[in-house]
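Report on the structure given below.
As you look at this complex, bear in mind that one protein chain is not there, while each of the others sits in place.
Chain naming follows the written order as A and B, and within any one chain the residues start at number 1.
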Amino acid sequence: MKDWMGKIRTLSVFSLMVVFLSACGRDNLTALVPKGYGAEESLRVIIITVIVMIVVFIVVMAIFIFVLMKYRQKKGQENMIPKQTEGNKTLEIVWTVIPILLLIVIAIPTVAVTYDLADETEKEDSLNINVTGKQFWWHFEYAEEQIQTSQDLYIPVGQKVYLNMLSSDVIHSFWVPSLSGKMDVNPDNENTMYIEAYEEGVYWGKCAEFCGDSHSLMDFKIVAVSQEEYDQWVTDMQNVDAEAVPESTTAQEGKALFEDSCLSCHAVGNTPSVGPNLSNFGDRSTIAGVLEHSEEELVEWILDPGSKKPGNGMLDAPYLEEKSVSEEDAEKIAEYLLQLKASEITPDSAQ
Amino acid sequence: MSEHDVLNPKQMPLNPEKATLEGKNKFIGFWFFLGGETVLFASLFGTYLALNGSTNGGSSSQELFGLELVFIMTMLLLTSSLTSVYAMYHMKNNEFKKMQIWLGITVALGIGFLCFEIYEFYHYIHHYEFTMRSSAFGSAFYTLVGFHGGHVVFGLSWIIALMIRNAKRGLNLYNAPKFYIASLYWHFIDVVWVFIFTVVYLMGVL
């Protein structure tokens, strides 16, 4: 009998959890289900403030509802003139002092966490990644490891990773809600923040500072993998061979076309580039951060990038103006790009 | 008080600038306005202080500024502030002619200041190719000092217009507040210059 009750209880608690979690938004995107250190600390402050504020709200509403029920004008009393009270010093002191105390309760954890999240004492000994925000994509440089990559940021799970962030055009803001709060990416002074993922997974990142036409499409991903997988990924990325000849002939033709029309901005391998680095393009789960990872989408993207991501930097590409890339060419380039697999370690490895 | 009494007062009170409600309003309103102007210049000074090292490889304040010229300019403007005090002193004594003379001297000193400032800018532009477009420092310098210069131009035009308009009819309760607030404005310009002298030039040559 008792066992049966217990099961029911577990089941109902579980289903409540499911309802609650689904109301919290998509996993690995929402700030309400933290998966990393910063997000957890911020949520802790949020919960403290919410609790204190709900207490205040209940008090205010209790008085409000009571007053409305009790003192609403009754029929026949339209001309009743109530007692004209001037005020009450004791009450004024009460509702000055109590909020001060409540605010102190909020202020202490706020300040403590603010300092904690700005802590840079471990920066020297940790993994440092240089993040560059550009309209409308993200570049990641692992300076020590000499790796250049874009859009997908690979990090080892359970470690503090320091991000040194600078913009090359307007202000952006780096936000991975389920891992950490955001930090602006300014063009004129470098900002540093750290992230730490608790579990393996692919976390959605977004640009949170209004940066132009495709601000809403400037998504990126953080791929948190185990330390061994991360080390493997680093080795693989360091050994990317830009000159590798693809297997199929279409891809080989695609490579030639790519070198003609795209390589002036893009790069394969670990050289710096104006446009996104495409070394591990075939490993990614999205094109340009937001599009489905398919050849069809990629061809459309190459032929008309403006329709997918208005105002993006590719619109200035000479091949678009000269119309030098036909649909057929685009298909070849797409085939080449999609076979660019740099590593065994992909977003799928983050389980 | 009728229109006639305002324009032709039987006798001038001790503080003619505050004798009418309109005068009182102008007096206090102008003080408020100067409060706002203070924030305006404070913002410009803040911007300048944030950018005065951002020379972008161009001329720096040490290369550009010399104190001799600026010292003369400061003396001119400080003296003009003093002469405008004399003018207001004579206004309160209802000595219109003397007020006009002192205002005239104030204007002359102000014009002298302005000529030096124009020469200074000309010098920077032609000998150092230092302009508003050279660097963030250049932008901040010309904007701060230029805003002050613009205030000087406006103040001079204002005082001159008042002097000409009232030359033939003398002081009354209608124009006394106008003279008074124009001189307040002039003092304010002078105070701002003292800060420019200190923050821009003295700190700039160090």
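Everything that follows uses one rule, which is that a contact is a pair of C-beta atoms (placed from the backbone, for glycine too) under 8 Å apart; a residue touches a chain by one contact, two chains touch by 3 or more.
Going forward, contacts and distances are computed from a predicted model.
Chosen from "ATPase", "Penicillin-binding protein 2", "ABC transporter permease" or "Cytochrome c oxidase subunit 1", the protein name that UniProt gives for the omitted chain reads "Cytochrome c oxidase subunit 1".
Partner chains of the missing chain, restricted to those shown and counted over the full complex, are A, B. Touch with the hidden chain on the side of subunit A covers residues 22-26, 29-32, 38-39, 41-43, 45-46, 49-50, 52-53, 56-57, 60-61, 63-64, 67-68, 71-73, 77-78, 80-88, 91-92, 95-96, 99-100, 103, 106-107, 109-111, 113-118, 169-171, 173, 175, 177-178, 180-184, 186-189, 191, 204, 206-217, 219, 290, 310-311. If you put the missing chain back, the residues of subunit B touching it would be 2-3, 6-7, 21, 24-25, 28-29, 32-33, 35-37, 39-40, 43-44, 46-47, 50-51, 54-56, 132-140, 142-143, 158, 161-162, 165, 174, 178.
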